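Only a single protein chain was left out; the remaining protein chains are all shown in position.
Showing subunit A:
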Amino acid sequence: MGLRVNAEARAEQVARASYGRLIAILAAPTGDIALAEDALGDAFEKALSGWPVAGVPRNPEAWLLTVARNRQRDVYRSAAHRLAAPLDEAVLQLPRTATGPVPGGADDPDVVAIPDRRLALMFVCAHPAVEPGIRTALMLQTVLGFEARQIAAAFVVPEAAMAQRLVRAKRRIKEARIPFSVPSAVELPARLPAVLEAVYGAYAIDWQPVSAVAERDSLAAEALYLANTLAELLPDEPEALGLAALLSYSSARAGARSGPDGRFVPLDEQRTELWDAGLIASGERLLKRAHALGRVGRFQLEASIQSVHCARARTGATDWRALRLLTAALVTVAPTLGARVSLAAVIAETEGPRAGLAALDGIEGAERFQPAWATRAHLLTAAGDSEQAALAYTKAISLTTDAPTRDYLAEGSAASRGVFSRARPDVRPRE
């Protein structure tokens, strides 16, 4: 029994560590991700049934690669496939690997080194010809091996609909011949933001306030893993490092975002002893390396803002002047509604609530944006305008679909009417 358990555990371990590496290599010659997935799935099945009997090969990854390649070739050689499509040159160039009884043995050429082509795979997933809405899901599936069912649950989409979108995207990649390559230094600046966005997307769905909480928590961890992988593969790209830093800081505070009763806790009321010091330290390291490269960008600025907030764990205070500078810079680089509302909130901290309200008034298109109304309600309260504050609270609450945030706003609303007092009601975008 021990042998079986060991072999199974080993197969799962290999699956987790190298799924994306193997898919990248298997799909690159033909662009057929679906076939690569089938072939690798088949190889894993053979591993699960064969390893407990024959023992775990010396290089499990190479074994899987060889078995999967043989399977790919069988499919390409099959009559059905030949009728469906002419045998492609790229297929004929598939490396001839040993077909002996123990692939992955010492004489197998693949044992030497399996190159890491996951970066090329990530660029394929976020290629301009792939619909933006499916890029994150595609990356979760091809790089991390998530099943459509798990991705569908995290996005709260019916499984059939998600599976169909993924199949369509893969067909497009194959038929449009999207190349499995890392863009050249000239193209990189134009292509990298989409990859960063797709990785960030795996983290950002965590913020959509409708349930399925368990899947979302696990996806936040996967997003951090993807970001760290990207930072490892692109060590000289400051924004890749910045994204990994941002997700490190944000993940560090995950445990402090809600109270024991599930109550929402805003950033400046969070108990810093609940923050993960290890993740904060890794954020600091990444951010330092990013800054040393001397090219500022959106994710580095967002990470720097997080870094200032996290410094409260050391200093006991929040440096609002630093936040003012960083948030203003962020609005210049990426003028999203969220960033502009953040800036108004920070201006209120440094220059008073009236200045913050003036900044809020200057934001166009925020009529239905919940954080804008929550911030307005808070600033009106701080400015002593309780009548307008009550109206803003009512509007903010009507736009809030998750219960903890609504309860939090209701408390702030009651406090502003003097029903009972609380330390400092506040809501920041994305907190």
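Before moving on, here are some points about what is shown:
Assume a residue touches a chain if its C-beta (ideal position, glycine included) is under 8 Å from a C-beta of that chain, and two chains touch if they have at least 3 such contacts; residues count from 1.
The rule is short, and it goes like this: contacts and distances are computed from a predicted model.
Of "YCII-related domain-containing protein", "Molybdopterin-dependent oxidoreductase", "phosphoenolpyruvate--glycerone phosphotransferase" or "Inner membrane amino-acid ABC transporter permease protein YhdY", only "YCII-related domain-containing protein" is the UniProt protein name of the chain excluded from the display. If you put the hidden chain back, the residue from A:Pro132, A:Pro158, A:Pro189 or A:Pro235 that touches it is A:Pro158.
The set of subunit A residues touching the chain not shown comprises 149, 152-153, 155-161, 209-212, 367-368, 370, 394-395, 398-403, 406.
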